[in-house]
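Yeah, one chain of the complex is gone here, protein chain that is, but the others are all in their spots.
== chain A ==
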């Protein structure tokens, strides 16, 4: 099915949001405005948005450390996400999660996980919930080529198969687990592993083409919603930045020619060219969209700057849902004022 005019423009908008958000976050890490580190999805936007937009608003996602794109792709507003990266009280997790553990339940984002692969069973459980309650919702588990070698993926694919759960296992194969090339640690083709569980395995070679990803994942989502069970979709893509921002490795483990080739396949440039060539938008409209998104990011940073840091007492909130006797500010023995 051909996406509507509005959907096509929304795809470009969300890809741009991820790109500009991550570019800004990268700068903020380098300037010391964001504590800790962040992992960007720059270069992988087609894969993220193509998958996220194949889902309905109420559907669920769970993901990993390369985390900002998933909720943005699902439609999450940028302000609370940026505030979370800085650790502000207005952050989407009130400053408790940070970049590695973003979650925005309002858009069905059940949380990113700092442990690769660890969120796959969570997405599987959400699919179980949908099945038992009969609410028609579909789950999608994002994971990388590195996590594809975690045993929990195969436990999850097996149980999703026998229970016929409405879930899509989405492998974001950016070809490197930190510095380790996927082919040196991965036997065979990831998509082929689906066959062992009696489910379809699809490999999207053109992972920089948002429509190719959207089509493949839409088919998997439709299948899940019809009650026909899970699908494994492997999308071949590339990250343009380092594994994490600020990471400096002595040796470049990525071949310069390979990198140049992939930089040519910038998903945002490719899709803009497509939209203009097909007469869906003019160059001027595309420029205006870019300016709008940049303004959204500026606004998210302004919102973040103006937000307070959390009160120290919040460190002891939300461990439990009830006032179970537990730690409190009184336990901060030796804490600096």
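Going forward, contacts are C-beta pairs under 8 Å (C-beta built on N, C-alpha and C of every residue); 3 or more make two chains touch, one makes a residue touch a chain; residues count from 1.
One rule holds in what follows: contacts and distances are computed from a predicted model.
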| item | value |
| --- | --- |
| Omitted chain, identified by the protein name its UniProt record gives, among "Glutamate transport system permease protein", "Bll2959 protein", "Pyruvate dehydrogenase E1 component beta subunit" or "Dihydroorotase" | "Pyruvate dehydrogenase E1 component beta subunit" |
| Per the touch definition above, residue among A:16, A:62 or A:140 touching the missing chain | A:62 |
| Option from A:16, A:34, A:72 or A:92 whose C-beta touches the chain left out | A:92 |
| Hidden-chain contact residue, picked from the options A:56, A:162 or A:185 | A:162 |
| Residue numbers in chain A that touch the chain omitted from display | 60, 62, 91-97, 101, 103-105, 110-111, 113-115, 118-133, 135, 139, 151-152, 155-156, 158-159, 162-163, 317-322, 324-327 |
